[in-house]
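Report on one structure; see the data block that follows.
Removed: one protein chain of the complex. Kept in place: all other protein chains.
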């Protein structure tokens, strides 16, 4: 799954399944000289018998004869009969990330290292925190740090300030890297493109202190879950999960230590896949084209 | 963790932690010429500050000067000051297993293969099922098959019959190998040494159709859990868990297929550890000395 | 990855990469009314800069207007310009499997269970063994058992007999389910469609007694590898691998026990993927379209 260096266009589409969708899309791309570098689709069928088409197509732009500016309208014409939802992305557009943190540094450190060195065209443009603990880390990385403390009484106003900041800085995606605050439905509605890491193997142990819950229950495996934040706590579409074996010998502190290694990996993988436009949410699920 | 061929005695002990427990036990064994082949213990501390000692000691019998018949009384004297709960086992006692099944054969097949070929001194002495599907399998293995169908109205009487059967056949442990019936609290009370396999990553997806629940929730990893059956459904002490990665491409049928591979492994491992007296339940948890 | 119930055609293609391959293939299928249910391709680039196109397309047959009998010639016309290698398969053709075994039953048992109950259109038509140990198992399953003992002096003649048997029984694929004999290059040349399970994490521990080698080396993880058999021992294209954690506590016997669980899973998964025409070998590697 290397990020292609030749600029590409990426189409994500979800709609009711009917025969001919892939043929229509690949023909459209071929007619305009586009060279397909990735085609991935899946038909999801649940118990109701309803079938959903989920697809991702990626093609190279240099040989594509339609100008970028004309592409959305042309795709609208192609996709309208499918009566679904589609988005278009270009691989050479730098995406702007806001990282929301609290006091723990492991996820933020991992995100910083990857966006500097890795193969994704993205940059962290700002850090938001309700605490000052990680300011030195942001300063060292040369990233603007916004200290926005939250109390029960200030929450509503502070979230408005956050939304304005995201807008002003043209942020594309918010990553909650152990933010430890619950974003209100109003915030999520205002900025739906938000990825959270929850430190449990969802749907187990929703809510606070999942490692303490796991210890009390005596599970033998713990995990972490990256998901889109939605209005309902820890119930958004799951992007990625991973787990690690524990034993009765592990204290809550051991669970936290082992779990943090999983958290940072899972969150960074989820963010990377999202930045590569490989995640397609549908209903309460995601298709991960990887 | 090889099963020692030299006969051994195994002591499992859970009690409030105080200094000197291990010293007292190892000294007692040494005084009578016992050669320790395994010492494993752990002190579990929860938030309340209460500390629990959990231990397992195993020593060779040939050089041990106390006769087996005198050992329980001697241990009672040693352990009484610890005010806990202890059990004593001998490695050369063949344990008698009853397997409860419904229609699925994968777990039963795996148990059959292992108890015939493996390093544990145990035998499956009978199979109980509410269906006739697996009778040929039991017949081929030369194991008594008891067809005990259950309906809402017959459940109570049938469970009584099952308990009598277990008693008559001197069964040591019941293994619910996808039995798909909920045992009543009365049964569990009458035969507490019962291991169940639940086809989810507990505490996620308790109750019926966990793979359907997992599909609907869109998780990226599924699992299976072997646990002691207790009066509360799917809430007993967890012995072993394992998980397997899935994707949006997997249908419910794929989840079932992938999950069954995990189920049989997890259940067989849990049963083997229990037969080796390596599982010590305490509260709603287990220590697994492996 | 459910096996589609609607009959499908499957095209596997490997050739030098040039722009337009996917477009040409999807257009061809569309022109004849085929509804694509899976498109998967990848361009592999090694250090030499040589790029290989590897692809798999699957489309439904009921709406496809070309008769099955005409399809090979039509595909020949389409694919000739790509100067590569392609194969065509139909999902409703029952594949015939020969299982080669020695004394260990775990892999054979697993294959038997899956081909009876699972979603792949295939059947085990015969078992070959140099020992009689597993004859009762084959008899119980109603599968012809061929006892073909091999010694250094009889090997050549026996392999000829085996090849004739495979031909007479129209066998599509040979599965070496812990056969423990090395097939000669002559055999492999005569029947190249042979999958072997090697009980190590190749390329570590080629040759005999890999668990003993792993024990002596003190590794912390062991594994198993399913691969196509080639003239060079344990060097064929790898299809699937899996591993399991071990510790210094594990004896060689423990390694064997833990390893066997991995062997059967890996082998069965590899065989299933091969029967679904999802494995495309190229050079010394495989693409696994799953």
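Order of writing sets the chain letters: A, B and C. Residues in each chain are counted from 1.
Note that in this section contacts are C-beta pairs under 8 Å (C-beta built on N, C-alpha and C of every residue); 3 or more make two chains touch, one makes a residue touch a chain.
Since this is a predicted model, take the numbers as computed values, not measurements.
Participant: Which chains here touch the chain that is missing from view?
Facilitator: Counted over the whole complex, the chain not pictured touches A, B, C.
Participant: For the chain left off this view, which of A:17, A:44, A:58 or A:105 is in contact with it?
Facilitator: Hidden-chain contact among the options goes to A:105.
Participant: Can you list where chain A touches the absent chain?
Facilitator: 1-2, 105-106, 109, 113, 118-119, 140, 249-251, 253-254, 257, 261, 265
Participant: Where does chain C touch the missing chain, residue by residue?
Facilitator: Interface residues of chain C facing the absent chain: 42, 44-47, 54, 201-205, 212, 215-221, 223, 237-243, 247-249, 251, 283-288.
Participant: If the hidden chain were put back, which residues of chain B would touch it?
Facilitator: Counting only chain B, the missing chain is touched by 19-20, 22-23, 26-27, 29-30, 35-37, 39-41, 43, 63.
Operating definition for what follows: only the chains that are shown with their structure count from here on.
Participant: Centroid from C-alpha atoms only, then distance chain B to chain C, rounded to Å. What do you get?
Facilitator: Once rounded, the distance between the two centres reads 37 Å.
Participant: Just give me the whole-number Å value for how far the CA centre of chain A lies from that of chain B.
Facilitator: About 41 Å separates the centre of chain A from that of chain B.
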